[in-house]
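Only a single protein chain was left out; the remaining protein chains are all shown in position.
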Amino acid sequence: MKSWLSESAARVVDGAASRWLESRAKRYGERTFEATNRSGIALQPVYGPRDLEQTPVEDVGMPGQFPYTRNLYPVHYQYQPWMDLQIIGYGVATQLRERMDLLQAEGGARGYFGGEAYNIIFDMPTSMGIDPDFPAVQGAIGDCGVSICTAADFETLFAGKNLESTHVSMVCNAGSPGILALYLAAARNRGADTTKVGGNITNYIWDFFGHCGGINFSPRGSYRLCADIAAYCAREAPRMNAITISEHNICEAGANNVQAVAFSIATVIALGEECASLGIDPDAVIPRWGFHVRYGEDFFEDVAKTRALRRLYAKLNRDRLGCRKDASLQARIHAQTAGSLLTVQQPLNNLVRNAYGALSAVLAGVNGMTINAYDEALGIPTEEAVTLSLRTSQILAEETGVTKVTDPLGGSFYVERLTTEIEQAALALIAEIDARGGLIECIESGWITDQVAASAYRWRREVEEGDRVLVGVNRYVVDEEPDIKVFRPDPQAAAIALENLERHRAQRDQAATDAALVRLREAGLTVRDGRQIGSVTESLVGAAQAGATLGEMQSVLHDVFGRNK
Amino acid sequence: MSAPEPLVPRVLLTKSFIDSHDRAIKTIALALRDGGCEVILVDYETPSDVVDVAIDEDVDVIGVSFMSGGQVAVTQAIVTALGEAGRGDLPVVVGGTIRPFDVDDLESSGVRAIFRGGEKLERVVETFRDLAAESRRRRAE
Partner (left out) sequence: MAGDPLTAQLDAIRAGDRRALATVISAAENDPRVAARLDRELADTPRRARRVGLTGTPGSGKSTLLAELVKLLLERGHMTGGLLVDPSSPLSGGAVLGDRARLGRTSDPRLYVRSLGSRGGHGAVAAATRTAIRLLELWGADLVLVETVGAGQGDVDIRGLVDLTVLVVPPGLGDELQAMKAGIMEVADLFVVTKADRPGAAAAAAALKDAGIGGRARGHREIIETSALTGGGIVTLADHLMQQLEVTAVPAVVHSETVTPPPPPAPSAASGRLHETFDLTGRVAIITGATAGLGRRFAEVLHAAGASVVITGRRAERLQEVAAQLERAVVAPADVSDAEGRQAVVRAAIDTYGRIDVLVNNAGVSGPPVPSEEMPAQRWDDTFAVNITGLFEMARLAGAQMLAQRSGSIVNITSVFGLVANSPVNDSAYAASKGAVVNLTRALAVEWAMRGVRVNAIAPGWFPSEMTSDMVEDESSQTYIRRCCPMQRMGHQGELDGALLFLASDASSYCTGQTLAIDGGWTAR
């Protein structure tokens, strides 16, 4: 291993360190001022050059170089600003379209290289793959996202837009395979070439950490479907990001940062191994995988975990999954500020929280950004709140000057050391998962969810006991809360959605839809057997074009791939 | 037969099967466990599922968590279904993302407590225990 310090430099450094210890003892006596971060890593009150020695010199290097600790690109924001993706979604397609137009007028919705970009969130039934006429979901239709169940709904949402230059990111859970198919079917119906359609499907069916619940597919079924989607997209929609590994979701479910990084990388390993076992070249699919990472809890820990994640991804994809392409080793990261840290109490404080979270994401060098609205703890954001989120990002990008240098915290004794400590702690956890039979085994046994729930509970108790400060909640509490405007979803949305669906079912060619669903089932059984990977997604797109609804497709997939219990 | 105080209150905690946000409900479950309650933790598909499980498990109080929609409609459906099943006496508590405009409708639907986040766990547990004790007393009469 190369050395960070020459012998003479080390002598100077050690001399300074011992003088520092003496002066600390003289001034403060026994007090050491050690602290602990969210992941339980012990922090020193100050770091020095010796702390660099925890990290091999070649693990730091320059931005744009393996193992990409410092960034994926030689220069970053100076050349390519982060993409802002404000999450939007409520009501039905026509209602959401009005909101999208407003966002665009405000200067949002900007993608890379002049295109438009939207980050759509669906209501819970859609996100889970359920049609609005399913009994007992009515209260949730269009409530916390947009209700979509046919390809026609997507056509309405993007009427008049060029889908080949519009980046559409779709946040969805168990309904991901069907929602992707509806979107691609809409693009085809509109005459777009799917090989040019770009965007993102979060495809959270991999997520058994707390985001798909009992309605997800069985763990093995889910990972098989992920491979199918990845293989299909590599062939037919290569600009579509086929999966988002959401470190953010794992954190939001209650995991600490080390757990979240470890579980994210373990997911990549499990997905990569599933693909490899089906004969899919990892270099053909992995370049379209990406991460969704959470910011806002512990500033420097957030920066360090990002750098550790990039380094681990590069090393493990190369050494464990056998990737050779650079793009397979580069962890692209979309940042989102922490929703679970937003408080109902004194909601304007959330503006400040979000800004700090966004700053740590930028200092970590993320590629895309979603800044939450300050009023999200109260419900769906108001237009004013969404605009303020956008302004937060714009001030950060264009006023503060933080974009002038790539990896500005690189070389910080503290950040480099913390990066390596998080990397090592995550590796230890990954080794434990391996020892327990791998990620899927740990999901099935409930071990994973127990770890996350215990961590969430510990966090909550720290808040209760005052060891963790939440301003406005357990400190600086005020008696009277200010009156905050709250967005109220349109109660008519459900009625419109139901009416649209009924009309759609009446008007479609039922025989064609039925035949397409039969083909979907056949493809499902074939893929379940490990053959013709990609044919499920192909059949889904076909079924969507033939008028099948999201829920109809989902129930075929559930039959074939099982349901999570 | 005498009906003793609930030495171990039984609580049904539930959320919709389509609502994947389970951090809050799991945290409350662990807090209730540490507060000496037995917690049955299940997802419901329909409001009547909640009633069926509550009756079979002989729970003393029901807690429903909402993170993404359906707050008022589902709660009203559950309360109504309980009434139809002759168990209108079972207290229902809701928690999670409860919007200001949900509160009045929830209260008038007969919900016994609303937890909107940031509440002390201690108080949440206390509320559940008190409601359980009251519920058991009422049934004994």
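To keep things simple, chains are lettered A and B as they appear, and every chain counts its residues starting from 1.
Note that in this section a contact is a pair of C-beta atoms (placed from the backbone, for glycine too) under 8 Å apart; a residue touches a chain by one contact, two chains touch by 3 or more.
What you see is a predicted model, and the numbers here were worked out from it, not measured in a lab.
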Of A:445, A:492 or A:510, the residue in touch with the unshown chain: A:445
Selected from A:50, A:220, A:318 or A:508 as touching the chain missing from the view: A:220
Options B:24, B:39, B:78 or B:121, residue touching the unrepresented chain: B:39
For chain A, residues in touch with the removed chain: 214, 218, 220-221, 437, 441, 444-447, 562-563, 565
Sites on chain B contacted by the missing partner chain, in the whole complex: 1-2, 4, 6-8, 10, 29-30, 32-43, 45, 48-49, 52-53, 55-58
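Following the convention adopted for this analysis, only the chains that are shown with their structure count from here on.
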Chain B residues touching chain A - in the complex, by the definition given at the top: 16-23, 26-27, 30-31, 43, 45-47, 68-74, 77, 97, 99-101, 116-118, 120-122
Complex contact set, residues of chain A against chain B: 123-125, 127-128, 130, 135-141, 143-145, 173-174, 210-215, 252-254, 340, 343-345, 377-379, 453-454, 456-457, 460-461, 464, 470, 473, 484, 486, 488
